[in-house]
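As you look at this complex, bear in mind that one protein chain is not there, while each of the others sits in place.
Coming up: subunit A.
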Amino acid sequence: MLEVKRVGKVYEGKVAYRALTDIDLSIEDGEFVAIMGPSGSGKTTLLNMVATIDEPTTGEITIGGQNPHRLKKNELAKFRRRELGFVFQDFNLLHTLTVEENIVLPLTLDGKNVKEMKEKARTVAEKLGIAGIMGKRTFEISGGQAQRAAVARAIIHHPKLLLADEPTGNLDSKSSKDVMELLAALNKNDKMTTLLVTHEAQAASYADRVVFIRDGKLYSEIYRGDSQKGFFQQIIDTLSLLGGNDHDFSSVRL
């Protein structure tokens, strides 16, 4: 489904900064992968490139056999609106729209029927517990609500690939669990391939596999066995190993 081949990223600037080096990552159709790593290790950078927001300096990314960076503009737009769902670390809801309007935005772009859109929006909103705030504007809702609205917007069109950057960063453990369970269910039932960046071992433990990166390089990866509990413990162990000789570890919230 997703192939990341020897991808590197250099941020140009006064001092060029190498954020990623030779990343190889392959994700199967329907797989649920979490990416973890210390702050500043390059997680958002990687996700942005997969999401076609940014372009890799070296290497190649293919999604479903296509390299989206090579698509024509209009095809790319269609590709984004149908195949991709994206949750930003800082939500990025449009402040001119209500919560509901924000959620249905990808559908309106595709010229869907209004009734159908309303119906879909209601379903996801209920699942995410934000049905009560659908009419509000983005500045009238809490950070956690905004985050759930962003998740709802990312999944409303059942994308083939969901890319989520810290979708539970602002949530309490209950809401966090709800969101993760919803993502896991969508992954299982709808075969929505999911790539998730998170700092929380709890959230990561819903994944089939956790990939660790450090200083812009792949560090290790672990697969989930039968039990989520055992997986959670494994993740904690790797994280402490990862941070053992890294002072950045202090910023990793557990």
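Note that contacts are C-beta pairs under 8 Å (C-beta built on N, C-alpha and C of every residue); 3 or more make two chains touch, one makes a residue touch a chain; residues count from 1.
FYI, contacts and distances are computed from a predicted model.
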Options "Cytochrome b", "ABC transporter permease protein YvcS", "Ion-translocating oxidoreductase complex subunit C" or "L-lactate dehydrogenase complex protein LldG": UniProt name of the undisplayed chain: "ABC transporter permease protein YvcS"
Identified contact with the non-displayed chain, of A:Leu20, A:Ile61 or A:Val104: A:Val104
Sole contact to the chain not displayed, among A:Arg80, A:Lys127 or A:His199: A:Arg80
Selected from A:Met117, A:Ile133 or A:Leu171 as touching the chain missing from the view: A:Met117
For subunit A, the residues touching the chain missing from this view: 48, 51-55, 73-74, 77-82, 84, 86, 92, 94, 96-97, 100-101, 104-106, 108-111, 114, 117, 137, 153
